[in-house]
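Here it is, the structure in full.
A single protein chain has been removed from this complex, and every other one stays in its place.
For reference, chains read A and B in written order, and residue numbers begin at 1 within each chain.
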Amino acid sequence: MSIHQIAVWLATAALCGSWATQASSEEITIGGMAPTTGNVATFGVGQRNAYQLAIEQVNAAGGLKIGDKQYKVKLLFEDEQNSPEVGATVARKLINQDKVAAILGPTNTKVCLAVGPIAQENKVPMVTPTCTNPKVTLVGDYVFRAGFIDTFQGAVGAYFVYETLGKRKAGVLFDNGNDYTKGLATYFRQAFEKLGGKVVAFESFTDEEKTVDFRPQLIHIKSAAPDVIYTSDYYGAAALIAKQAQEMGLKVPLAGGDGFDSPDLVRIGGPSVEGVHFTNFYSQDDPSPEVQEFIKGYRAKYNDTPDAYAAQGYGAAQILFDAIRRAGKIDGPAIRAALANTKGLKTVAGEITFDANRNPTKPAVILEIRDGKQKFVKRVSPADLPENIRP
Amino acid sequence: MRSGLFAVTVAVTVYAAILLLHGNLGFSVGLISDYYFQVLMLAAINIIVTIGLNLINGFAGQFSIGQAGFMAIGAYVTAMLATLVVPITNLPVAVQVVSFMAIILAAGSLAGLVGYLVGLPSLRLKGDYLAIVTLAFGEVVRSIVRASDEISSAMASLGLTRLAAYIEGVGGPRGFGGFPQLADIVIGPVRIPTLFTLIFLTVIASIVLTRNLVYSSYGRAWVSVRANELAAEIMGVDSTKAKVLAFVLSGFLAGIAGGYFAFVIRFLHPDSFSFLKSIEYLIFLYAGGAASLSGSIIAAGSLTLLPEFLRVAGFDQWRLVVYPLLLIIIMLWRPSGLMGDRELKFLEKPRLRGRNAS
Partner (left out) sequence: MFFGVAGLGESTSFFGQASRSAIWTIVLILAALLSLAWYVSYFGPAAFLQQLLNGLQRGSIYALIALGFTMVYGVVKLINFAHGDIFMFGAYVACFAGATLLGSGHWVAFVGALAIAMTLTALLGVVIERIAYRPLRERPRFSALTTAMGVSLFLENFFALPPNAVPFPLNHVVFGPNYISFPPLVVVEYFSLGPLYVTTMHILDFALAIVLMVLLHLFIKHTVTGKAMRAVAFSRDGAKLMGINVDQTIATTFAVGSALGAASGLMYGMTYGVLASPYFGIFPGLQAFIAAVLGGIGSIPGAVLGGFLMGISETFATSVNSNLGYMTSFIILIVVLLFRPSGLIGKLQREKV
């Protein structure tokens, strides 16, 4: 092989893969990202289902009316494997290669933080359904979210634990390797202490090689004698923490955040997760018509009840479609402006009005695991929180 | 040297062609999108690392699997210096380019220095044990990055607040991201992509450097150490010095490549520099043929581009299954790799000129 051939080969190799797929004139391509494999696979699968459902319904009703033409919506979905590196690569591909008009997703904060700057610099609007760390939307004005932020979620958790459960000494355990878990745990602690409680233990672990043994940290928590344990982690770790705490004789209630929302919590944790409480975006028992209608549609198509991740995903799609309609054209800045102007939009994710940081003001719900199922306990909106912990 | 001139012409042509197809020369051809442009830069980075690896594993015959550690050092130091200490993207373009080059060289030198400190004691070990120590080295570097929060607070408590702030920016296991892009040099309608140009020049430079080293007395020392270290010592070759030199150079090159990597991907996470990455480079090395520079170039280049085809075709996950299988197959049936120890024309051993030339 001479150098000639190599040069030609390399150039051809580069060319071969670079077919630019432009959206056809009657089609609008939307990019979707969620982790359908990995340690939070149930989140990704739910969101992918939700995106597909939303797009199917829109197309069945004749498509999106943009300007004076009807457009069919096409979804290009990628699995970001809950990895920032994969997320960044996939986002670049969706934006540069597939020329999507907007991005739905990613699901988790750490991927959002990697993808946000890419969307921002390419002027592609991004609506994340479930990234909750405040930093995510601070990346730029092209990043929007459909859920609440963790300063609020942590405060709600603290308020519930303090007022309703009546606990005063919290032991906190969280994953140090993740902005979301670390942030939520920190915000919980701040709010809990402002309310007058005491955080007697603040232990962390690193999710290196998928930690399954939390006992080294639980032993320390146990020596601090808390009356409640708060963990901001995801369902897999949460279930194991619940189990191992029980095994060690640490029989205090466990509370957490939206990461608990998965059928695998009960599957892995078994009886040890009975009575566990967590804050979440939505509850299946929500009587509002949008939510019930969505649940019916989801059940009909997927034969399964949607969790909060799916609901938020659907809501994010609704927000995006509404904005595209109002923008009147397939243009990044126009869609972005329309998104920023969203006011009082009724979606499955709640009534959405974006504030100056592109976060919606929406209430959280508290759920409890009873008889292996999620049961609605109460709804908490920002106004319900005492002044000193309101974000 | 005719073949040398020829190589230079080809290099310039390739560079111009890529710029043209990417739309840098004023009119949009659009055949290479930003995404593939990035892939090309990654391929170049992989070539640099593999060439460095070839020096220590291929020519000197010492089995080292710690490149990811050197890359990590280069990447994080570059990122820290270029965004936190001296935010170079706020400077005018010309200054930016020069300071970036300086930072990259500094990061690479630091990686080389670490290579020296690690190599001196480790290179007395042989075979398996060197491999393990280098592997452990890579993982220790990764753990140190993951522990950056703790290190930062330790620094803060010692009063070194500025240093603590820089280290905290490394972000530990949460990753270090959000660095801005290097500015391009705009001359009329032509946009010269600075990062790509720098990487391209570095690849050329490293090929030239390593080729010259390999055919010098250092290269001969390496080959003799690889063949039989004891015999080489008896013949007067300082085997430790030779091995350490190869190790330091490989660290230097990997460090530089790591620095570029940081600015191409613009998001660093310690898990990107695990021993899995080191093994990826081993695959490139053995696929191309250890002790063949051209083999390393071809293998690193094509094996970086190949997964993109898989990704387009939707078989992305299979890459992780196919690559190790490829490694096994190469080891079993063609351990000399694609090129064995042959080289392409332009990298061949220079022939003697004059009456006695054959």
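To be clear about the criterion, contacts are C-beta pairs under 8 Å (C-beta built on N, C-alpha and C of every residue); 3 or more make two chains touch, one makes a residue touch a chain.
As the structure is a computational prediction, the values presented were derived from the model and not from experiment.
Asker: Per the definition of touch given earlier, which of A:N176, A:T231 or A:T347 contacts the omitted chain?
Answerer: Once the missing chain is taken into account, the touching residue is A:N176.
Asker: In the complete assembly, which of B:A7, B:A111 or B:V133 touches the absent chain?
Answerer: In the complete complex, the chain left out is touched by residue B:V133.
Asker: I'm checking contacts with the chain that's been left out. Which of A:G197, A:G236 or A:G315 qualifies?
Answerer: Once the missing chain is taken into account, the touching residue is A:G236.
Asker: In the complete complex, the non-displayed chain touches which residues of subunit A?
Answerer: Residues 36-39, 41, 176, 204-206, 208-213, 215-217, 219-220, 223, 236, 239-240, 243, 247-249, 264, 267-268 of subunit A touch the chain absent from view.
Asker: Considering the whole complex rather than only what is displayed, give the residues of subunit B touching the chain that is not shown.
Answerer: Touching the chain left out of view, subunit B contributes residues 57, 63, 121-122, 124-129, 131-133, 136-137, 139-140, 143-144, 146-147, 150, 172-173, 230, 276, 279, 282-283, 286, 317-318, 320-321, 323-325, 327-328, 331-332, 335.
Just so we're on the same page, only the chains that are shown with their structure count from here on.
Asker: I'd like to verify one number: the distance from the centre of subunit A to the centre of subunit B, where each centre is the average of its C-alpha atoms, in whole angstrom.
Answerer: One centre to the other, that is 36 Å.
Asker: If we count contacts the way the header does, which residues on subunit A are in touch with subunit B in the complex?
Answerer: Subunit A reaches subunit B through residues 1-4, 6-7, 9-11, 13-20, 83-85, 88, 92-93, 95-97, 110, 113-114, 117, 121, 139, 176-179, 182, 206-208.
Asker: Please give the residue numbers of subunit B that touch subunit A in the complex, ascending.
Answerer: Listed in rising order, the residues of subunit B that touch subunit A are 6-7, 10, 13-14, 17-18, 21, 30-36, 38-40, 146, 149, 172-175, 177-178, 181, 265-267, 269, 271-272, 298, 301-302, 305, 308-309, 311-312, 344-346.
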